[in-house]
Structure formats: C-alpha cells, structure tokens
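With one protein chain removed, the remaining protein chains of the complex are shown where they sit.
After this line comes subunit A, so read on.
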Amino acid sequence: MNRREFAKLMGVSAVALSGIPLGVTRAVGQTKGGTLNTIIQPEPPILVTALNQQQPTLTLGGKIYESLLRYSPDLKPLPGLAQSWEVSQDGLTYTFKLFPGITFHDGKPLTADDVIFSMTKLLPETHARARGIYSRIEKADAPDPLTVVFKLKSTFAPFLTALDCTTGPIVPKHIYDGTEYRKNPANAQAIGSGPFKLKEWVKGSHVHLVRHEGYYRKDEPHLDEIIYRIIPDSASRAVALEQGKIQLTQWNDIEMFDVARLSKLPNFEMTTKGYEYFAPHQWLELNNRIKPMDDKRFRQAIAYALDLKSMAQRVYFGLPKVATGPVSSATRFYEKDVKRYDYSLDKAKALLDDMGLKPGAGGKRVTIKYLTPPYGEIYQRAAEFIRQSLGRVGIDLQIENTDVGGWAEKFSNWDYEMTGNLVYQFGDPALGVSRTYISSNIKKGILFSNTAGYSNPEVDRLFEEAATSTSEAKRQELYSQVQKILVEDVPVVWMFEQAYPTFIDKRLKNVTTTAIGVHESFSDVSFG
C-alpha cells in the first residue's frame, strides 16, 4: 500500500492520548550507548502498531512491539521473539519456539498465550492486512508457555514471510483480552515487549523512548534512549540533519531534491537499503476498460514511449531503479528474463499505427485524461514528464489535479483514464503483487485492488497455484510464468522500484540490517 495513502486515509483512527505519566526525569547515563535523535513525521496518532498501521506509527512502534520473526534483506526469516521454527511436511503446521525470559514493559512475562491472542483474536479485528493472512489459521495451540503451534486451513507459502513487526506485532493479552481494543486506556502507555519503552510523548514536540531493562536478548539494547522529534517542515529537517542535531532520517524526511546536496555531508552515509520488505513499486495505471487502453498494443506503445532512465534522473534525482515487470527485483521470485520495453518512439508509433490510430490535426492520435496522484510536487513533475513523452508519439495527455479524497474516490471507483500508483509488495508476490492483477480482486471502491480491471484466467490460475504451493522451486516457476504473461500484456506500465533515502550518522551501526530497515526494533543499533 502507498505509504502516504495509508497515512491520509487511515488518519481517522486517531486516539486521544492523555494522561501519559510524567515521571520525575532521571539523568540517564551515557556510558553504555547514548542517545539517538531522529525524526518522526507526520506525528503518529497512536503508538500501538496493532491498532494503527500508518507509516509513522510503524516506524516508532517497531521499537516498542516485536513479532515472531525478523527478515534479512533478501527476505529470509531470522529469529525474532521466536528463536526457532519448524514447518511440517504438508506445509500446514508451523511450530515456533519462543526465547525464554521475554517480558513486557510492565514486567509481566510474554508467553505463547500472548502470541495466540494477538495473532488470532486481536490483529484479525484491527489490522486489515494481517486479517487476510492470519484468518487462514485454523487452530492455534500452546503445548507449553514457550511453544506456539499454528495449523493453517490450507497451505499458504507466504505465511512465514508475514510475521514481521509491521504485520504481526505481539501485544499483552492480560491488558487487551476482553476489552474494547481501540478504547483501552493502556493504549496511551503502549506496552509491548520491544527493546525500548515509551517514557514521554510531548505532543507536537517529541516522543521519548528509553531502554527496556528486562529485554530478553543479552546486552541489548545498546542505546539508552531514542528521541523521535516531530519536525513537520522539510527545510527544517534538512537543516537539523546538516547541523548534526539528528543522527538518522527515514522515508520522505529528506526530499528527493535535497538528497544530492546532503549526500555530500561528511559525517553521514546515505543508503536506500532497508525497504526490501515493502519494495514500493511505482507504475502508470491504465484503465483497461476504456478504449483504446483495452488494447494490449496501446499499452505496449506507452511502455515504449516512456524514457524511464531519463525520468528517474530528471524527476526522481536518480534514486529509483527502473522496474522491468510486476515483481520488484528487491523481493523474492523476481524474473528478469521477460520482454523488455526499452525506450523507442518508433516502436511505439508503429504499434499505434498498427491499431489504426492515425495522427490527426497537430499530430494527435488520441486524448487521454491523467489524474495526478495528489501526493506532492514530485507527482506533478512526473505527470509533466509523462505528458511530454506521450505527446511525442501523438498521445495527448490532459492533466487533471485533484485532492486526496477526490483521487481516492475517482480512482477506486474506476472513474479515471490514467493515473499513477505506488504499491507495496510485502515480501511475497502472494501478499503484495497478485492483488493488482487477479480478477477476483476487481473490487469497486477499494484502493490497491485490481483497479485497472485486467482479467486473464491463466494469470488467475498461476497466482492461485503459486500462493498455495509449498515448494520454493515450483513457486519460482509459476511466478516466472505469470511475470512473462503480464509483461507481455502490460495491464499497467511499470515504472520504478521506488527508493527512499535513509541518512545515517557514520557512528551508528546496524541501522538497516534487515528487510524492514528503520521499522526494526533497533535492539542491536549502537554508536560505534
């Protein structure tokens, strides 16, 4: 899902946070690890990741709430709360062994019961994405306090990829069971089992996290405290970075046009790593129901007419990588041996001629309306670039601007001709890719569904089979097949694997070591 989209559409779930205990401030020693100052923007409405999945909530809440697994940048599972796990031969039963001695911030132990409660009761009610995955659990058992056994209704290979802390945060059962989750007064204190706990949240100013002394991993966390400063103005954020007042930025904290300039700062390192799990994929959405976009040749012509390399440079300041198909090369099951649409105006024109779309007055063949995604300037520049590119082959693009609500309304109700879209992949094609192309997901009124209206029974079958197959090799084969078909059909025109600049103080270690990067718990992050 688009991050900003998330932030704006789901902003309604704001929960009033009052009565945060303002304890007497004790001077914290800097001996072990020191203080990490960073940015959070926009200010999250709540810190409980199980209840709200806006990006700032997930970034900050990742330090407070942990899940069963973590993931390496190539999306292999690593121990999280679970130190080991087993999958049965038939691919239906998953057994997780928890680390001993895990405690919540209130001192109570975290056991298998908390895991089962969170994943089978609370999350399916509060977390739409988790619901889709964890509702496949038929039965959950706790043979002993440190063992969790999940039995799935049917095989679902991505299950093991959907246990990160943005999808499956574990909350304390003793606090939430039997209560109205969203109205629980404990939400203000955000009690999790992560390496950091909430000390103070001054609205509009900062969120102060301090180390959880009872953390189960030996010698971790290294840092004493993390201070998330709320800095709404992008110029001020850049200045804070230049002056060294903060040691870390994430997502859109630093605007793309500032990246080249700030990358020259001597004491910071810029990386685009740590977003592999989300792998935001950007494309041009074409309404396949409307002429002439119902014709494959027209969609291919658009793919040929866009000089994406130049667009990456001019619009996105060289940050993103050109996408070659529906699956991001950062995630698993990517197939690179697909048809390529290298920039060629001649091929584009030939396809349009072939369709019988002859240039009329002023060289125009057809006029199409482009609904600019309302997420800021860079989308405007992208729209202007696309209009010029398509204009060269006689496709006249009329840009229409709208606000966030208007865009979501028109786009999700198929009342558009062409627009831009940015969608997360969530580590597995079954979680983040198939939803855009399978015909069972053509759902009016829902964003990030199959809004283009593409329908191909063969594609449906391959995606279905790949999601339920338990053999990695088989899955790869099926996904490779489906990618080849999709790239030939071009239901949407893939443009970029979007990249976000993370600026890290060179003294900081282990910041982007996993596939969720800045959302990770930071238990092993340290100065030096």
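Everything that follows uses one rule, which is that a contact is a pair of C-beta atoms (placed from the backbone, for glycine too) under 8 Å apart; a residue touches a chain by one contact, two chains touch by 3 or more; residues count from 1.
Going forward, contacts and distances are computed from a predicted model.
Visitor: Which one, "Ion-translocating oxidoreductase complex subunit D", "ATP synthase subunit a", "Menaquinol:cytochrome c reductase iron-sulfur subunit" or "ABC transporter permease", is the UniProt name for the chain you do not see?
Guide: "ABC transporter permease"
Visitor: May I ask which residue of A:372, A:421 or A:450 touches the chain that does not appear here?
Guide: Here the residue in touch with the unshown chain is A:372.
Visitor: Hey, which of A:313, A:440 or A:471 is the one touching the hidden chain?
Guide: A:313
Visitor: Of the residues A:290, A:322 or A:399, which one touches the chain left out of the display?
Guide: Of all options in A:290, A:322 or A:399, contact with the hidden chain holds for A:399.
Visitor: Considering the whole complex, which of A:76, A:203 or A:261 touches the chain not shown?
Guide: Here the residue in touch with the unshown chain is A:261.
Visitor: If the missing chain were put back, which residues of subunit A would it touch?
Guide: Residues 255, 257, 261, 313-315, 372, 377, 380-381, 383-385, 387-388, 391, 398-401, 403 of subunit A touch the chain absent from view.
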